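The other protein chains are all here in position, but one chain of the complex has been omitted.
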Amino acid sequence: MKNETYVRILRDMHFKNPVIIEGLPGIGLVGKIAAEHLAREVKAKRIAEIYSPHFPHQVVMRKNGTIRPLRNVLYGYKKQNKEFVILLGDVQAVTSEGQFEITNKMIDYFKQINVKRIYTLGGYGSGRHIDNPRVLGAATHKKLVKEMEKHNVIFGKSKGTIIGAAGMLLGIGKLRGMEGVCLMGETHGAYVDAKSAKAVLSALCSILGIKVNLGKLDERVKIDEISEKEMKKIKEAKESSESLSYIR
Amino acid sequence: MKNETYVRILRDMHFKNPVIIEGLPGIGLVGKIAAEHLAREVKAKRIAEIYSPHFPHQVVMRKNGTIRPLRNVLYGYKKQNKEFVILLGDVQAVTSEGQFEITNKMIDYFKQINVKRIYTLGGYGSGRHIDNPRVLGAATHKKLVKEMEKHNVIFGKSKGTIIGAAGMLLGIGKLRGMEGVCLMGETHGAYVDAKSAKAVLSALCSILGIKVNLGKLDERVKIDEISEKEMKKIKEAKESSESLSYIR
Amino acid sequence: MKNETYVRILRDMHFKNPVIIEGLPGIGLVGKIAAEHLAREVKAKRIAEIYSPHFPHQVVMRKNGTIRPLRNVLYGYKKQNKEFVILLGDVQAVTSEGQFEITNKMIDYFKQINVKRIYTLGGYGSGRHIDNPRVLGAATHKKLVKEMEKHNVIFGKSKGTIIGAAGMLLGIGKLRGMEGVCLMGETHGAYVDAKSAKAVLSALCSILGIKVNLGKLDERVKIDEISEKEMKKIKEAKESSESLSYIR
Partner (left out) sequence: MKNETYVRILRDMHFKNPVIIEGLPGIGLVGKIAAEHLAREVKAKRIAEIYSPHFPHQVVMRKNGTIRPLRNVLYGYKKQNKEFVILLGDVQAVTSEGQFEITNKMIDYFKQINVKRIYTLGGYGSGRHIDNPRVLGAATHKKLVKEMEKHNVIFGKSKGTIIGAAGMLLGIGKLRGMEGVCLMGETHGAYVDAKSAKAVLSALCSILGIKVNLGKLDERVKIDEISEKEMKKIKEAKESSESLSYIR
């Protein structure tokens, strides 16, 4: 492990043309909950780990007494004509330089396994409680907008910028010849939101043409729920990265 | 797109000796408003885009449902003996290392297209409301001072330092064999100032020997006006970069 | 001394297979006190110094009127079948990039001298006073857990992450083929804790199969005790590096 982000490949699944599904921690943990649930339900297999000097300099203590570095993990799934790779992890880089390096390293690997399309999952913070969260979309290319609208994803209603991996994978991906969509579940932003995650995952399943038991998602979140203090940290980090971004 | 700032060339306009006109976001958005108005009025053509890991790790959501990375854009204009390239964009880098890398990459490109002169546009914050903003100047070389004074640009009245791209393009440009002038419209500094932008653009048109309809500038600003909250962010970033700069 | 971390070798002790004992400053200075005491008691010899641009840009003024840069120092010990190298120092890097670079440079050197195992010493902050601090452990590999439990080190009771060198040496060490254990003495976290250091050193001596006079440890700490203000700084730095680390 050297002083650059690196992708440590654990298993070659011989994909033909997999899609990426990103669910790193972000607003309301919406993307993370949705993507983790998907990975568990389809029993996706760990295919690669990503380590980076742009992650915090910490190791995680596990219940069995062992440790592991902070990391992102790729899980692969392949069945008949369905192929996807789910990106999960403990953290995102907090600096722009870090985000660029990590995103580029990931896309290098995605190109190796012939990825053409990326779905990024996240929350769209509205600052208010929402009973029936909609799924808002933002795509790399106009033609994807139409395709996604068939699955009840709403375009043109989200404003501002998408911060972090959910945005960078699409932005850099687009510049490097990929296409993609960000699926954002409406959410308050100040707490973990399983309902929003369910809406996002439901839309994604419709897009991918797969079926997943969403019932268990609620249980899981109850167990895993992170504290409000931790959410506050995430929110503050988001806000600080927004400073000086005045887009017209 | 790799982990360095890079200039993505979209179109070769076969310039002989174009001048650069910089209008990135800054104090009162004076330079940005002036340069954007000029680009639209003369129907300048997009010739290159600049992407950088020193810009915030965000992508912009557009009204049509698509996204794009944050970036700077170069617009070219060429007609008879008038040739110029206008530098616009969403953001500037916030760190010194970022500003140096981006400025150097731009100047590499400017040298390729045979640029010899750079005009940077900005606001000169006075902390008070001004009815008839003057245009203050600061030049790379003494001989330019005389030339500019013919166009009612006032020299020797601005104090302190010029922060960001408006300063760096001149400072590094000078070290790399270019000449240039910063045109600063007097402005309060706490709000978007179209009047100051008009004064700056008026001086620039006189210098370039071109005519531009300035009437539409006011309308445009009304539509585009950014919130006070955003201006506050810009101001704070400026202030923070001023710390530890005690020039005698 | 160039712009990278570098290990300046002072003495070649011809080790066969030494273990590393890390005691850099951290929570309650537990690891530092324990490792410094060990180094003095066994009269370990200075074998290498580590300098880094990721340490603060300061030099230390010594009582004799001379200065030295901030640094980490390796002390070697070798007697019959006991071989170890103790890592001490003024500071740790405060950024992730710094921690990664320094840890990797150290491990490069450890590989040269044939290190296979690393012990890192630290405090486990509980926020309350503890009369009989236990020693908690976290290991790179499951097999080490059993081995350490024989020496009354308790596993599976510590939660969250290990921050800084005590964690990174194990995390990166593991990825680079080494094994190791972090020994954490329970401590309040808000003051220097010699009692906790004694518990940690006692466990380490049992593991290493050596005997060390622990009586002098208390005296030493009285003399060296650092101010509460300094502890506060350490604590704040720890806390700030914890932000955005929301591990599930």
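For clarity, chains are labelled A, B and C in written order, and residue numbers in each chain start from 1.
Methods note: contacts are C-beta pairs under 8 Å (C-beta built on N, C-alpha and C of every residue); 3 or more make two chains touch, one makes a residue touch a chain.
Keep in mind that this is a model prediction, so the values were computed, not measured.
Displayed chains that the missing chain touches over the full complex: B, C (touch as defined at the top). When the missing chain is restored to the complex, the residue among B:Met13, B:Val73, B:Ile130 or B:Val145 that touches it is B:Val145. One chain is missing from the display, and on chain B it is touched by residues 93, 95-97, 99-101, 104, 137-142, 145, 155-156, 158-164, 167-168, 170-172, 174-176, 182, 241-248. Against the chain not shown here, chain C presents residues 1-3, 8, 25, 51, 53-61, 63-70, 90-92, 94, 224, 226, 230-231, 233-234, 236-237.
The definition used in the following text is that only the chains that are shown with their structure count from here on.
Taking the mean of each chain's C-alpha atoms as its centre, the chain lying closest to the overall protein C-alpha centroid is A. When the CA atoms of chain A are superposed on those of chain B, the rotation angle is 90 degrees to the nearest 5. One inter-chain figure worth recording: chain A and chain B are separated by 36 Å, centre to centre, where each centre is the mean of the chain's CA atoms.
Rounded to whole angstrom, the centroid-to-centroid distance between chain B and chain C, based on C-alpha atoms, equals 51 Å. Under the contact definition stated at the top, not a single residue of chain B touches 2 or more other chains.
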